[in-house]
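What follows is a short report on a single structure.
Missing here: one protein chain of the complex. Every other protein chain is in place.
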Amino acid sequence: MSEISTSPGALTAPASPSVATSKSAVISPSAATIQKIQRERKLYAAVYAVLLIGTVLTVAMYYVHFDAVWQMVAVALLIAATKAAFVVAVFMHLWHGQRDIYRIMFFTSIFVAALLGFLTYSLFSLPGSGHYLR
Amino acid sequence: MKIPYTTEIREDTGLYNGKVGMWLFLASEVMLFGALFSAYVLLRIGAREGEWPHGLLNIPIGAFNTLVLITSSMTVAMSWTALKMGNFSLYRKLQVVTLACAVLFLGVKAWEYSEKFHHYEIWLNEPLTAQEYPQLAGHSTDLNAPITSIIGHIDDAGSFATLASLQEQGKSTVEIHPDEFHYRLSAREQGQRRKAERAAGGAAATSHAQAGIPIDVSNIARLSAFVPKHSTFFAMYFTLTGLHALHVLGGVLAFAYILWPASKMWRQDPERYTNSIEVTGLFWHFVDLVWIFAFPVLYLL
Partner (left out) sequence: MASHELGFIRKYIFSVDHKVIGVQYLLTSLAFLFTGFMLMLVMRWQLANPGEPVPVVGGLLESLLGEPASEGKISADLYNSFGAMHGTIMIFMGIVPLVFGAFGNYLVPLQVGANDMAFPKLNMLSYDSYLVGGIIMLISFFIPGGAAQAGWTSYPPLATIIPTDGQTYWLVAMIFLITSSLLGAINVIVTVIQLRAPGLTWMRLPFFVWSQFVTAFLLLLAFPPMEAGAVLQLMDNVAGTSFYMPHGLVISGQPATELSGGGSPLLWQHLFWFLGHPEVYVLILPGLGIVTEVIANNTRKPIWGYRAMVYSVLSIGFLSMVVWAHHMYVTGMGMGISMFFQTTTTIISIPSVIIVTCLMLSLWGGSIRFNVPMLFAVSFLPMFGIGGLTGLPLALSMADLALHDSYYIIGHFHYVVAPGTIFAVFAGVYYWFPKVTGRLMNERLGQVHFWGSLLCMNLIFFPMLAQGFAGMGRRTYDGGQNYAAAHPANEGVIGAVSDTMMQLNDVIAWSALALAAFQLPFIFNFFYSVYAGRRVESDNPWQATTLEWQTPTPPPHGNFTQDIFVYRGPYAYSLNHPGSEASVGTVDELPDFEPQNQPLVAVTT
């Protein structure tokens, strides 16, 4: 029985895990890291500012007159969604491409949307409901 | 035995285990709160005319809590960068601020809750009008319209009183101080009224100073403090904010644990320590996110 084992390296497979053996007791960031982190900090400060403004706008909206309730709902949710987008993208580091997490959250949002959509929709088929938005 | 990729990043995914795990947990949390918000929407839209109280929450306090939570989110994000730079003392300062914010948030929330518990709504068998009781002017724009329920404080009723408990105490009348000026009318209507009253030369009435209206207990159809049982609105409010507060509490415990008892890990395995802050931070930002939606939905819409 002739048996020639090719080396694993010949295959396209992820390299075996490189476990860091030397446990350095301190983090000493490289110049590139420092630069990156400093940029990151500016970004965080900017997002913080956006969130503050968003909150002020949300409250201010309450004192503005809208013709219909659904308009007010739309504006409020738009502001909230914008704030949320900034938090997710920057604070939660989704900005830096993370393919697997995108996939998971993509499907999750489809399912939430389905839930929200059908719950709402199923109510409109009942008589007398939905006056709130009018 | 060591499990791979607890600290180091797996090449083909670009992630370490904890991060994947936390995101999956967040996905489930999105479904949890998504379902609650969907339920809110269904109940809100399905509610019949006049069944959904509006404007009973304290907006400035809610807005303040929003700012507190946003600030804590920012400090968490910054504290992670501090660790990345190897600056532990900056990290510690920022996290103390985070924890302070979180505790402040919970404190304010608790105060808000207790505030609710001794506000009352009384539903009447025989309606009253604002013509008879000028204190009720804020309950209705039309002075002659029958008013079937009154919102306000009840003297020496404390918290959580019910019709049954009043009857047990042998009371035949209760005195309610209408509080509607803060509550029943929308902010815009309040503004208009204040303007009108000032134009008419009178001083705008302040709610708590309202003279009491005596009500026969036999005339009460139902009486409820602002507790979950009061209405589906308050039921939703307490459920959502209560669940959210539990999440805040969880975050506080996790951050405090990492900051104090677990801090020796910083010297042994700083990478892993930094990761734990990133992962817990993800959770914290999510909790912040829930509030970003809960605040306008519950307080304003």
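Lettered A and B in written order, each chain numbered from 1.
Rule of thumb we're sticking to: contacts are C-beta pairs under 8 Å (C-beta built on N, C-alpha and C of every residue); 3 or more make two chains touch, one makes a residue touch a chain.
If you're wondering where the values come from, they're calculated on a predicted model, not measured in any experiment.
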Among B:G55, B:G86, B:G212 or B:P228, which one touches the chain that has been omitted from the display? B:P228
Contact with the hidden chain only, please: which subunit B residues? 1, 3-5, 10, 13, 15-17, 20-21, 24-25, 27-29, 31-36, 38-39, 42-43, 46-48, 51-52, 222, 224, 227-232, 235-236, 238-239, 243
Which subunit A residues touch the hidden chain? 1-6, 8, 11, 13-17, 100, 107-108, 111, 114-115, 118-119, 121-125
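Just so it is clear, only the chains that are shown with their structure count from here on.
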If you average the CA atoms of subunit A and of subunit B, how many Å lie between those two points? 23
Mind pulling up the subunit A residues that touch subunit B in the complex? 14-15, 17-20, 23-29, 33-34, 37, 40-41, 44-45, 47-48, 51-52, 54-55, 58-59, 61-63, 65, 69, 72-73, 76-77, 79-80, 83-84, 87-88, 90-93, 98-101, 104-105, 108-109, 111-112, 115-116, 119-120, 122-124, 126, 128-133
Subunit B to subunit A touching residues, read off their complex: 2, 4-5, 7-8, 10-15, 19-20, 23-24, 27, 30-31, 34-35, 37-39, 41-42, 44-49, 52, 59, 63, 66-67, 70-71, 73-74, 76-78, 81, 83-86, 187-188, 191, 267-271, 274, 278, 281-282, 285-286, 288-289, 292-293, 295-297, 300-301
